[in-house]
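The other protein chains are all here in position, but one chain of the complex has been omitted.
The block that comes next holds subunit A.
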Amino acid sequence: MTTQLRALLASAGEDIREQLDAWVKARSFPLVEGKSATFVWRGEADEVRLRHFIFGLETSQPLERIDGTDLWHLEVEIPPRSRVEYKFEVRRGDHNKWIRDPLNPHLARDPFGANSVLQGAGYEIPDWTRHDPKARPGTLEALTIASEAFGQPRHCKVYLPARFRRTRRYPLLVVHDGSDYLNYAGMKIVLDNLIERLEIPPLIAVFADSPDRLHDYANDERHARFVTEELAPRISSALPILDTPASRCLMGASFGGVAALSTAVRYPNYWGRLLLQSGSFAFTDIGHQHHRGALFDPVVRFMNAFREAPTAVSERVFVSCGVYESLIYENRSLVPLLDETGMQVRFVEARDGHNWENWRDRTREGLSWLFRGPLMMIYE
């Protein structure tokens, strides 16, 4: 039990319910005190359990009810600066329901939804992800490409950096799940800020969306063709893009990471930069059985083949993954294979999960390594 809660109960009189109301109202939850965090849930139930999403650890822990009240609590240890996703499992009779923490405003979003997130002591949303009124803003413009590969249109948004000039040439960054990166990872603000701070060069980014990402991104030949033979040439013909592999980057998270890597494998040495975040790089190595469902079948086939004979398909590859994700094993084990091919590889882990905030928080490190900015040379 947290020190604060213990103190409150020790001093509580008959009006404990009112005192708890005031205590809860005055705090944000989970209550983090150094290395410990206290989860609190209020309501009538037969049982309340914490369900966190740390792969490999016991996920279900019961909350304890304070007698005579509707307050349930659980204290756990939490490493500094970490972010842990969780839900509460509330049981009433035979009815079980998983809910987000109503007392916690912080959410971790992923391609499939959102969870509550516990932020360890010292975690702060990086300042370069927040709107900076001093940063010159780039622009976003919608673009629809009639894809021959897919036989249907694909929708994108094109980012032009502040002070864009047609007389200059720019690197090209293609971002899978583009709208989600914009909406949940704040990528426009991130690009505006990193460019303003000279940490990356001004670049043109295409935020591409798929109407069927779980199929398109799972090593689909049509997707690789669309991105490389349709989208990139279309952008290059309309905008001043640097025509070197080192100036072309594919970026993606989760299945988007698979899309980026598999496209680069199908078009070796065209995409000289890869930014792969929590890639769904499932493999079996021995046999073909896996537990991730049929949607992963083409991914597993692709990864098994790539792992069997990895080749250098790009120049620089930045890989990041949360240590609390189930995919940490797959990502960790991919890194030495990429490294052995002679590609330059950087791997970064974070105490975080499979969510957009994790991917957002790693973009500075990834992009500035893939595209070195001119901050040492420019003093405006």
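The criterion applied here is as follows: a contact is a pair of C-beta atoms (placed from the backbone, for glycine too) under 8 Å apart; a residue touches a chain by one contact, two chains touch by 3 or more; residues count from 1.
The rule is short, and it goes like this: contacts and distances are computed from a predicted model.
Trainee: What is the missing chain called in its UniProt entry, if the choices are "ATP synthase protein I", "2-oxoglutarate ferredoxin oxidoreductase subunit delta", "3-isopropylmalate dehydratase" or "Peptidase E"?
Mentor: Record says "Peptidase E".
Trainee: Among A:E89, A:D180, A:E199 or A:D361, which residue is in contact with the omitted chain in the full complex?
Mentor: A:E199
Trainee: Of the listed residues A:A26, A:A142, A:A309 or A:I378, which contacts the missing chain in the full complex?
Mentor: A:I378
Trainee: For the chain not shown, which residue from A:H131, A:R165 or A:H288 touches it across the whole complex?
Mentor: Per the contact definition at the top, the residue touching the missing chain is A:R165.
Trainee: Take the complete complex as the reference. Which residues in subunit A touch the chain that isn't displayed?
Mentor: These residues of subunit A touch the chain that is not shown: 134, 163, 165, 167-168, 194, 197, 199, 364-365, 368-369, 372-380.
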